[in-house]
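Below you will find the structure I want to go over with you.
After this line comes chain A, so read on.
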Amino acid sequence: MAGVVSVQYLFDTQKNKLPFREPLILKPEIIKAADLGLDNAAADAAWLSAIQYFGGGESRTSEKLPDYLFLASDLDPKFAYPYAFGALVLPSIKFTDEGIELAKKGVENVKNDWRIPYYLATTYHLNKDDPVNAAKYFDITANTPGVPDGIKKVSTRYGSKSDKREQTKQIWIGIYETTNDEIVKERAKNYLIHFEIMDLLDQASKQYYKINKKYPAELNDLINARILKAIPPDPFGLEFELNQEDGTVSVK
Partner candidate 1 sequence: MKNILVIAKNTFKETVRDKILYGILAFALLFLISTTMFGSISLGEDIKVIKDLGLAGIYIFSLIITIFLGSSLIYKELEKRTLYVIFSKPVSVFQFIIGKFMGLWASISLNILLMTAIYLGIVAIKGGGFDYVSLFAILLLIFEIAILIALTILFSTFTTPLAGTIYTIIILYIGHSISITKTFAEKSEPFVRYLLNASYYIFPNLEKFNLRNDVVYGSLPNSAQVIYPIVYSALFTTVLLSLAISALKKQDL
Partner candidate 2 sequence: MLKIMIKITNLTKSYSKTKIVDDLSLEIKKGSIFGFLGPNGAGKTTTIKMLVGLSKPDGGEIKIEDKNISKSREIIGFMPEDPYFYDHLTALEFLQYMGSLFDLPRHPELPHSHPEQSEGSRPRAGGFARFFANAQNDKIGILNKINQLLGLVGLGKAKNQPIEYFSKGMKQRLGLAQAIINDPDYIFLDEPLDGLDPIGRREFKEILLELKKRGKTIFFNSHILSDVEEICDQIGIINKGKLIYSGDVKGFCKNKSLEDAFVDKILTIK
């Protein structure tokens, strides 16, 4: 019994010392030649690897994520979700252009998944600050069969509201409510919290003005004035600052 336990213990400690090895990414042509025609299953394997790789936590970087997603889409061009997932997640890890390229390929190959143009439009809006392309893809979203009403509303109203933060918030609400994907849902939640905090700071700042007839110089003033108990921590770890002239909150 002691022997069994000690062997298991040694094995476990050894395992932690081994470097993390990411699953190999082969060229799609090679996989297609070797998989006996089971391209879809191979695409699924690439997709599952992508999720494990990205969400698993063991790997230090997420560099290979675009490769996995592109591989999945090469093996199964009609596989919708990797396009959508990539459109949303890749920009957040500094692979914005790859995310856009992937999503565009998705819009071409998959005609009935509203998430792809929606997430692509979101990326254009958020990361590229490109309202023209965002509008284009929101339009495609609104015309995609099977699009939920809420999303359709957000998409068609894009550009008509001037408040960018409110617009973005609506976009993320749409995503949060319609996704089953834990990773994406988490991301959407964080955005919503982020915007909620900014709204909260905005309101606090206006309250300060009502009391003191001027805007706070810095965030701590809000605490000192007993308007807020504390500055809530931002889910993205960003810091906020105040514009003393008009009391608006923005990211540092």
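The criterion applied here is as follows: a residue touches a chain if its C-beta (ideal position, glycine included) is under 8 Å from a C-beta of that chain, and two chains touch if they have at least 3 such contacts; residues count from 1.
The candidate set was assembled so that all candidates are chains of the complex that A comes from, given by their letters.
Computed from a predicted structure; not experimentally measured.
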Exercise. What candidate from 1 or 2 touches chain A in the complex under consideration?
Worked result: 1
Exercise. Once bound in the complex, which stretches of chain A touch candidate 1?
Worked result: 29, 32-41, 43-44, 47-48, 51-52, 76, 78-79, 81, 85, 179-184
